[in-house]
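Excluded from the complex is one protein chain; the other protein chains are retained at their positions.
A and B are the chain letters, set down in written order, and residue numbers restart from 1 in every chain.
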Amino acid sequence: MAFKFTRRSLLGASVLALAAASLTFSNTCFAEEENTLVVAFGAQPPSLDTHVTTVSTTNVLARNIFETLVTLDASMNVQPGLAQSWSVSEDGRTYRFTLRSGVKFHNGEPLTSKDVVASLKRWQTYSLTGKSVFEGANWAAEGADTVVLNLPVPRFNALESLAPAYTQDPVIMPGVIAEAATDKPVTKLVGTGPFRLTNWEADRALELERYADYTSFDGTQSGTAGDRTPAFAKLRIEFVPDESTRTFGLSSGEYDIATPLAYDSISELRSSDELNLGSASSAMINLGFNFGKPGIFQDKRAREAINLGLERESVLTAAAVDPQFFRLNNHLMLLAQKQWAADVGKTDFNPADVTKAMNLLQEAGYDGKELVLITSRDYAEMYNSAIVVQQQLQRLGLKVKLESYDWSTYVKARADRQAWDLIILEASPKPAPTQLIFLNKDFPGGPQDAKLEDILAKFRKAGTMEQANELYRKLEEWNQSYIPSVRLGEVDFPFATSKRVQAIDVQYDLMFWTARLRD
Amino acid sequence: MTELTQTILGRRGGAFSRAMQNPHLIVGLIIVGGMALAAVVLPPLMGLDSLAVDPLNRLKPPSVAHPFGTDNFGRDLAARILFGASTSLSLAALVTVLAASLGVAVGILASFSRLLDHVIMRICDGLMAIPALLFALALTATFGPNFSNLVIALVIVFVPGIARLVRARALALRSETFVEAAIAMGGSNLHVMARHIFPNVLSIVAVQVTFIFAETIVIEAALSFLGAGVPPPAASWGNILYDGKAAITKAPYMVLFASTAVVITVVGLTMIGDGLRDLVDPRMSAREAGGVRRFFRLVVPRSGKGDHQ
Partner (left out) sequence: MFTYTLRRAGALIPVLLVVSIVVFSLGWLAPGDPARIVLGPEALEADVQKLRDSMGLNEPLWHRYLEWMSHAFRGDLGTSYFLNMPVSTAIGQHFGPTMQLAVLTIVYALVISVPLGTLAARWRGSAFDQGIAGFTLIGLTFPSFVLSLLLVIIFSVWLRWLPVAGYRDPFSDPWNGLRYLILPALSLGTIYAALITRTVRASVLDVLKSEYVDAARSRGVSENRLLFAHALRNAGLPIITMIGLSFASLLSGAVVAESIFNIPGIGSLLVNAIERRDYPVLQGVVLFLTIIYLGLNLLVDLLYGVIDPRVRLTDSVVK
């Protein structure tokens, strides 16, 4: 055996050394190739089936491929989508949708009323919104282009619930796929949307191209409504779980858009005039009590003590660093959801009154028992709030043990009612308060209160927005006196675009088809 | 062999002076001892708190008030590194002691029964075929992240290797004249194990133990770095590196200080191990075998075949 490789590797060494010496920071822009928009996206969602998966990233990606019956314009008014028009019966219980003509699925099949009925039936069976808003509803096809929805009682938000949302969009897929599908996510991703999925490299990238036969909605683009034809040919979503890689790739020109960004990188990115910053979506951060486990927090005074004693500003600073990306808010809905009144309750809800809190805890009979606070380390804002909350609770005289888990274990631990007393909960915003997860009695540790159930039941049957808003006030009053959980505030998820992206629109999250590229 | 054991255990007068002539051992002991001493003495002396957060003073570079700067929660980094030292060192000590005692017991036991030997060694082979770090990662994911579970996971990872080593030495010892004589004289199994085999495997175990100690420190750091080690907010070197990685562009000193601590300690431990090996088995070039073996045990599935004798 001769070892010729030795000499060759010596030669190789010098070549490599030369190469290394000539290495400079090259500014190669893949993004500019072939009119492609390249997005550095956080983690890959578990599926792209919004009917079953409740993750918001599923929604953001799926709505490039799939579409809904109706849409929302920039002022959040309901506009046509796959349904060209609709009529509502006198009693508000029957909706008749006329489908847009000429719409074709990515597999070439035309869109018919059967597809819509099959998709929405599945969505109604499995999605949280479907179950909550459309309980007892019935869908029927009339001819090829008419879909009839029958509700047992009128609902103020029936139409809105069929529009895109933060999570679980009621998307339309071919009837054959929807009928064959169970509660497992569908793997055939065929929609009518502006982009067609061409390749999904697991954990690496999603490649989409502009759908050649796309039939757009009428009017100019506004929110998810109007003309949705993309101005670029290809969309490449790269899954880049590492925050610093996303940021770095953006500044080096590899990515056009990076979302979400690490809060710590904001100040650095802001100083660069090569980039634009924005917020893509938001979440509510709550400190939840466990109503499924007997303990101190069954006593309202103890819950009030926490509500009074926490200093939310530093919690949110630790969570989201930059004041542009967090807000104090003691209401159930986001401040941005202006359709819901935010005038209930006092404005000074963050007194950080340690003495009063300690007195209340004493009244409630806190005996020094160790309380378990759980959080997940996989989401920086959750983990960071938990650290500060734990410190503040200890200042109130509570003995708090922080348990921080990876996401899977966190969710499992949360389901075990005996495993925790307090939880850091990141809840996604919902179009209506009835769908908020932390008010759901079936959610692990959720509040069990007859008055709440009463308000929610009435709320679900509210026929008009006025009735709904009246009930929302009642719900707010209940929320602020009962304190089912302590609202810490809302955080935004920042994104940044390179200068190559002239404009991109946000509704609940980024709408990639609205991006306009500089050439 | 017994002589060497006695040397190691220091029963003979020459042992200490021989140890004193071994520069590796001395320097290693000074490094690791200094680290341990600092971890125990400094925090109360300087009034350090590794958990006190101060979000408004996040990621501040080193200053007089915070000689190593502050981390992403505004906690004092010097305090966290010192507390991290005691976390890492006590974890490593616990794992080493438990793994060594269990490994010695299992190894000696295996050498006394053919059937048991087959069963135990197959299980050891299987466990050792899974790379150590992966195995520890899977175990901590399974047991859930807390200190005692981490200890259990690491003990499970290290026991098979020690058991194999001890078994091989014990089998070799059994054919030595003095053990054969003891058996012929009707010594019970237990007597032979305790009186003859046990003292004579201690020397190789002693060397192995220092390397396991170093490995535990590295694996703890790696596991915590992957988010599966010592549960935060407790300070550990891996946790500091984990937080530091997220802030690497803004506060590279976090990673710099924590890695320095890890490297110094591991170098110190390796020197102790090499020094001990020189004492135990002067024929072997200590640095050579020690380093290589330590390395391969760490990064690769540990094949047991090298231990057969």
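Here, contacts are C-beta pairs under 8 Å (C-beta built on N, C-alpha and C of every residue); 3 or more make two chains touch, one makes a residue touch a chain.
Just so we're clear, the structure is a prediction, and the values are computed from it rather than from any experiment.
Per the touch definition above, the residue from A:T36, A:T68, A:S113 or A:T167 contacting the chain not shown is A:T167. Of B:A105, B:A141 or B:I183, it is B:A141 that touches the chain left out of the display.
Residues 1-3, 5-7, 9-10, 12-13, 16, 19-20, 23-26, 28, 30, 46-47, 52-55, 58, 126, 128, 167, 182-185, 187, 200-204, 240-242, 244-245, 248-249, 252, 254, 378, 406-409, 411-413, 415, 427-428, 437, 440, 442-444 are the ones on subunit A that touch the missing chain. Against the chain not displayed here, subunit B makes contact via residues 121-123, 125-127, 129-131, 133-134, 137-139, 141-144, 214, 218, 221-222, 225-226, 241, 244-245, 248-249, 252, 255-256, 259, 262-263, 266-267, 270, 287-288, 291-292, 294-296, 299-301, 303, 305, 308.
Heads up, the rule we're going with is that only the chains that are shown with their structure count from here on.
Subunit A and subunit B, compared by their mean Cα positions, are separated by 45 Å. Subunit A contributes residues 243-244, 247, 262, 264-265, 268, 314-315, 317-318, 321, 377-378, 380, 383-384, 387-388, 390-391, 402-406, 409 to its touches with subunit B in the complex. The touching residues of subunit B, counted against subunit A in their complex, run 51-53, 55-56, 58-59, 72-73, 141, 144-146, 227-228, 231-233, 245-250.
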